[in-house]
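Here's a structure for you.
The complex appears here minus one protein chain, its other protein chains still in place.
Labels A and B are assigned to the chains in the order they are written; within every chain, residues are numbered from 1.
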Amino acid sequence: MRLVADKLAVARGNRTILAGLSFELEAGDSLVLTGPNGAGKTTLIRTLAGLIPPAAGALWLDGGEPDQSLGEASHYVGHLNAIKSILTVAENVGFWSRFCGGAAPQRDAALAAFGLSQLADIPAAYLSAGQKRRLGLARLLLAPRPLWLLDEPTAALDAAAEAALAAAVAGHLAAGGVVVAATHQPLPWRNQRQLRLEPAAPGP
Amino acid sequence: MLAMQKLSHRLANPSNFMALSGRLLPLCCGLAALLLIAGLGLAFFGSPPDYQQGQTVKIMYVHVPAAWLALMIYALIALSSFTLLVFRHPLADVSAKAAAPIGATFTFLALATGSLWGKPMWGTFWVWDPRLTSVLILFFLYLGLMALRASIEDEALAAKLTAVLSLVGIAILPVIKFSVEWNSLHQPASVMRLGAPTIHPSLLWPLLVMALGFMALFAALYLKAMRNEILRRRLKSLRKVAATGAGAALSQQAAV
Partner (left out) sequence: MSAFWQLLGRDVLIAWKEGGSIGIALGFYLVVVVLLPLGLGPDLNLLARIAPGVLWIALLLSALLSLGRLFEADFEDGSLDVLATGALPLEAVAAAKALAHWLTTALPLIGLTPVLGLLLNLNPDAYGVLLATMLAGTPAVSFLGAVGAALTVATRRGGLLLGLLLLPLFVPTLIFGIEAIGAALTGADSFRASFLILTAISLAAVVLAPVAAAGALRFQLQ
């Protein structure tokens, strides 16, 4: 299982903000994207998720299911948590779990891993920012996906929650998954390859 | 077909388009002036007044071609939109953006002349005659396109969404026309129709000449509008570059 990018170019609107990007990630690898705001970290993650078509170059997953797009093989956790305020924690988890093809044991495990089991029947609107982030991240454990795409996953997390995320990522990598994460802060798991993105120099 | 493809390829470069349109524009203006004057002349002096409607039937020579143009221009916008979404032709959006206000104006002209035509005949400024109603709804479709484009700041996104809307519009337009015709056929109330009198050769020629004149007029306005849009976009990107250059210079100064 490998994630391969070959001379990938990434565009935001009509402007190409990254070009000539090539990397190969093997099972168990994690790639951490750093760089100032506007450098293209989020845009690159969204391109990997399939939300933005690449401006040039190729991007593919070796050893994944055939006919499966990159997005279908990944869990994308962006800045936003993708939770519905009016539904309870359990209802949110239940929906994503069934939508992604997960099962009940994984739901309970995900809630437990991120310390949300006590909050299961509370409407998501009443959660704190940290708790909402944990709920958003819990989606990662609901169903197995080879690729995890995380955009600033540790924002709003306290130390305990960071540890929970680290444990989840470590488990995923140990099972042969790949993680690509964009961040401003150091991320709490080992075996990270770093890629620093710089904004394009202004020119004609 | 191949020639068309080669032409559109060559025109994909805005500079080529500017050069070609620069030469075509005076021609179109001249042709438009010629045809419209000839058409109006034929309309007023060459064709007889209708025995029922008198001289007011002459409004038909503006109303009918304007309605034809309104429809043609929407079809052109739909074609440009298709070209944008499928072939990503660089000038496709410029074409759609330039044509919309012109199309809306021709539509409004058709509505206004239709209204003026109806007044002497029926005593009111508006009748829900099938053609007028279809043209009115077409006017709303145009307004929708322009309003949607205006509401989106990101120009590239606005181009694509407006393209989707115009394709939905062209798909539903035949259904709308059909439904409006159906409505007038089945309503129990008396049907008011702004029908043109049965087409007699002496009436046909002025109509065709006016139609061609309007087409030439549209071509002139359209090319001019496209040129303006291309220049506006060039200006915008130059300004952007100047701004980022100034910004970089500023941060370098601050660093020093």
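Observations on the structure shown:
Methods note: a residue touches a chain if its C-beta (ideal position, glycine included) is under 8 Å from a C-beta of that chain, and two chains touch if they have at least 3 such contacts.
Everything quoted here is computed from the prediction, not taken from an experiment.
Set against the missing chain, the residues B:Q5, B:N183 or B:N228 yield one that touches it, B:N183.
If you put the hidden chain back, the residue from B:L79, B:A112 or B:L148 that touches it is B:L148.
Of the candidate positions B:W68, B:F140 or B:W205, contact with the hidden chain is made by B:F140. Between the chain not shown and the residues B:P14, B:G169 or B:G213, the one that touches is B:G169.
Contact between chain B and the unshown chain involves residues 85, 137, 140-141, 143-144, 147-148, 151-152, 157, 160-161, 164-165, 167-169, 171-172, 175-176, 178-180, 182-183, 186, 188. Residues 46, 49-53, 71-72, 74, 76, 78-87, 91, 95-96, 98-101, 136, 139 of chain A touch the missing chain (whole complex, contact as defined above).
Just so we're on the same page, only the chains that are shown with their structure count from here on.
In terms of their C-alpha centroids, the spacing between chain A and chain B amounts to 47 Å.
Against chain A, the residues of chain B that register as touching in their complex are 154, 156-157, 241, 244-245, 247-248. The residues of chain A lying in touch with chain B in their complex are 13-14, 201-204.
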